[in-house]
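In this view, the complex is presented without one of its protein chains, the others remaining in place.
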Amino acid sequence: MSTETVDHTTEAGHAEHDEHADHGWSDGKYIQLAVILAVITGLEVYASYADWLGPAFIPSLIIMMVVKFVAVVMFFMHLKFDNKIFSWLFYAGLFLAVGVYVALLVTFQFFNR
Amino acid sequence: MTFHERTNVQTSEPMTSVASVSSDQISRSRRPVLALGAVIGAGVVASSCAAQAPQDTWSPAGENAQMIHNLQWPIFAVAGIVGLIVFAAVGYAVWKFRDRGQPIPEQTHGKPALEIALTILPAVILAVIAVPTVSTIFALADTTDTECVVNVTGQQWWWEYDYPIADDGSICGFMPTAGNASPIITSGQMVLPVGTKVLVRGTSRDVIHSYWIPRLNGKKDMVPGRVHYLRLETDTPGIYAGQCTEFCGLSHANMRMEVIALERADFQKWLDNELKPYQAPETAAAKAGETVFIQQCARCHQINGLVDPINGELVVSAPDQFVWSGAAPNLTNLMMRNTFAGATWDLLSPQCRARVWEAAPEEFGERFLEGVTPECLNTVDLREWLRNSPAKKPMYADAEMLEVTDGKTRGMPYLALSEDQIDLLIAYLLERK
Amino acid sequence: MADTAVLADAPADHGDAHGEHHSSTGLSNNKLAMWLFLGSECLLFGGLISTYMLYRGRHSENLGPDQLWDIPFTSASSFVLLMSSLTMVLAVSSAHRRNLRNAKIWLAVTATLGSLFVAGQVYEFTTFYREGLGFTTSLFSSSFYTLTGFHGVHVTVGIIMLLSLVAMLSKQRVHGDKAETVEMVGLYWHFVDVVWILIFTLVYLIPA
Partner (left out) sequence: MAIIERPTETLVPATATPAYVTPDSGLGVFRRPVQSEGWKSWLFTVDHKKLGIMYGVTAMAFFVIGGIEAMLIRAQLAGPDGTILSADKYNQMFTMHATTMVFLFVMPMAAAFANYMVPLQVGARDVAFPRINAFGFWAFLFGGIFINTSWILGGAADGGWFMYAPNSSVTFSPTNGIDFWVLGLLITGIASQTGAINLIVTALNMRAPGMSLMRMPIFTWMILVVQFLLVFAIPVITVALVLLMFQRQFDATFFSVEFGADPLLWQHLFWIFGHPEVYILVLPAFGIVSEVLPVFSKKPLFGYPFVVFSGAAIGFVGWGVWAHHMFASGLGPVSVAVFSVATMAIAVPTGVKIINWTLTMWGGKLRFTTAMLFSVGLIIQFTIGGLSGVTHSVAPSDTQQTDTYYIVAHFHYVLFGGAILGIFSGLYYWWPKVFGKLLNETLGKGNFWLMIIGMNLTFGPMHIIGLQGQPRRMYRWTEARAGEGFFNLGFWNLVSSIGTLILAIGVLLFFINVWVSHRKGTVASPLDPWDARSLEWLTSNPPKEHNFDRLPTVHALDEVFHRKYEDVGTDGHHEYKQVATTEELLAIEEANADAHIHMPSPSYWPIVLAFSLPILAYGVIYNLVLMVVGAAILVLGMYGWALEPSTAPETDFDQSPPSGGSELEVASHG
């Protein structure tokens, strides 16, 4: 599939494109976001060495991970600015994956006998 | 064979309820339904007048199967009624609204209130079904009342039973009379005391198998690397047939098993017999057979207490070096079982078979404990087995397949025994009980 | 699956616009397809990650995550991949501004950063291998190599796409909307990055 992207740049839907570009951010803001993401990554690494977090350790890591994930998807991938249909298509897959696989791991981890 | 006749046939009542469904349906609905109705109707009528097959899932013979049965027959009835309603409605529509030149009907797009009502109704029915379902699931999973534990291990293509010794020295809740308890290892037929809550602890040595004695409980997969539990309890002495139900390769069809239910006193006898010391061969043929056995068979098959006369050492089998699953049936008391090789063939000759299998519950224990006498041995199948077992039961024993298993067979290999050797072996094996 | 909702939503979106637009929703077919594809990739990586999560603890004494991970190193390469997302987004934004020259430069930079990341992964794999962690050593090793290997292959494919795109833009071989083409490759690239965000935390930072 991945190869498709190279060539399927068809003549379609172009009219809308220029509009979409407007919805995006300025380059400066993208750089700001990248800095923030880098900082969070730093925090994550710090957290993995810090002992004082205790039981909050894993949740805090997960939260930071989710924040990074969402930030990239929303802004770098323009999902926030684009048509909602794109969000639906992607989140359908994402939430389905999370739901199904968490359920799978849960059946292994807990009620397993 | 008719051992099932011993049982109370509780099936007839739910079966007839389904039967009435189908006859009803024939009368009301039209063509497509007719053929089908005929089949189902005929099927149900016929199966209720036929004697139940040994693995009938509708003839429970123990507490657990009974619990399932109490749950399933009302649900079959509900399903039957729902089916009847659908067939009737379709049949009526097909008959009533066929094109008789009526004008084009109103182009109605639906009636939401009706739609919603007809959506909620099935939901309610199902919600009602769900309640007993959930409670039965938990009831069947309860293991706190266990009185006897048996370890069951599946491998291609037979079951091994291992009766562990409890901390207090008892086996399956029974104290060995002679004192010296050691774990009992058998295969094919699992011997249980009647009216005892047994817990099977099961696993597998190679692929997934499934342990299923339909008249005692539903099935449970036996998965390598995991231990699964299954409750069994029998009401009446007798033989309860079962079959491995998870596809496990070549001889999946030949992987059967039986539960032998004995009165508690009979079970004690069986237990003590299993624990008695090695019986040295008596006849000359058997003595010679012992030698053949030590040479040919003992590398895989264990016979407890067998001593090699040449060096005076205990003969200990090492099936793990020859068989991929690492186990071969323990033959110590082979003639106390009456089937062999995955409970697929009889050890009892056809004439003697009925004596045990059709015995009334009261006499069953006694007859079973007689074991296989020389007159009663099914020499045909046993000889065929010893002559060339892979020819009788498909197994992976041919050289070209052995590369991936490090030269180990899956199942028993062809041993190129002479007819004389087979005679001697049989003489020897006949005394193993 | 949220398709119900998607579809229920859709009519409102295009309303009466029919006729003027080329498509029912006014959206690009390619972009719809790409997002669908990325949605499905969630289930692919989800499966691999779950396999890893299930098996992460199943290894021999001294060859598990806790013994092998080199967090500073992996952090550095994660950082590189994260930054490649920035350069990618800059490429897309240049392309939308019809600045193809800049777009090509940013694409090339993105490909370089991506290659750096892959090089890092190759280095990491060789190190682990030298320490005795073969593909077949344990459940942990098989599932670790499969998960990160799949991701690595995705990155590699992305790099090839980026470089091909640069070449095709230079040779005027891109048919149709060039900005959209860049955007498509960008979406793919970001997705690969986003997957690594998950892997970095779940596989590397959370101890077994």
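Think of it as A, B and C in the order they're written, each chain with its own count starting at 1.
The rule is short, and it goes like this: contacts are C-beta pairs under 8 Å (C-beta built on N, C-alpha and C of every residue); 3 or more make two chains touch, one makes a residue touch a chain.
Everything quoted here is computed from the prediction, not taken from an experiment.
Q: Considering the entire complex, write down the shown chains that touch the omitted one.
A: Result: the unshown chain touches A, B, C.
Q: Could you tell which one of B:174, B:293, B:324 or B:385 touches the chain left off the display?
A: B:324
Q: Of the residues B:105, B:277 or B:312, which one touches the chain left out of the display?
A: B:105
Q: In the complete complex, the non-displayed chain touches which residues of chain C?
A: Counting only chain C, the missing chain is touched by 1, 3-4, 7-8, 10-11, 18-20, 22-25, 27, 29, 32-33, 36-37, 39-41, 43-44, 47-48, 51, 54-55, 58, 135-139, 141-143, 146, 150, 164, 168, 173, 175-176.
Q: With the missing chain put back, which residues of chain B would touch it? List them for me.
A: 1-2, 4-5, 32-33, 35-36, 39-40, 43-44, 46-47, 49-58, 65, 67-68, 71-72, 75-76, 79-80, 82-83, 86-87, 89-90, 93-94, 97-99, 102-112, 114-115, 118-119, 122-123, 126, 129-130, 133-134, 136-138, 140-141, 206-208, 210, 212, 214, 217-221, 223-226, 228, 241, 243-253, 256, 324, 344, 394, 401, 403-405, 410
Q: Since one chain has been left out of the picture, which residues of chain A touch it in the full complex?
A: Counting over the whole complex, chain A touches the hidden chain at residues 1, 3-4, 6-8, 10-15, 85, 92-93, 96-97, 99-100, 103-104, 107-108, 110-113.
Here is the rule we go by: only the chains that are shown with their structure count from here on.
Q: How many angstrom between the C-alpha centroids of chain C and chain B?
A: 51
Q: In chain A, which residues are in touch with two or more of the other chains?
A: none
Q: Which positions in chain C touch two or more other chains at once?
A: Within chain C, no residue contacts more than one other chain.
Q: Looking at the complex, which residues from chain C come into contact with chain A?
A: Going through chain C, the ones touching chain A are 1-3, 5-6, 9-10, 13, 21-23, 25-43, 45-47, 49-50, 53-54, 71-72, 75, 78-79, 82-83, 85-86, 88-90, 92-93, 96-97, 154, 157-158, 161, 164-165, 168, 174-181, 183-188, 190-191, 193-194, 197-198, 200-202, 204-207.
Q: Spell out the part of chain A that touches chain C in their complex, as residue ranges.
A: 1-18, 20-21, 24-25, 27, 30-31, 33-34, 37-38, 41, 44-45, 47-49, 58, 61-62, 64-65, 68-69, 72-73, 76-78, 82-86, 88-98, 100-101, 104-105, 108
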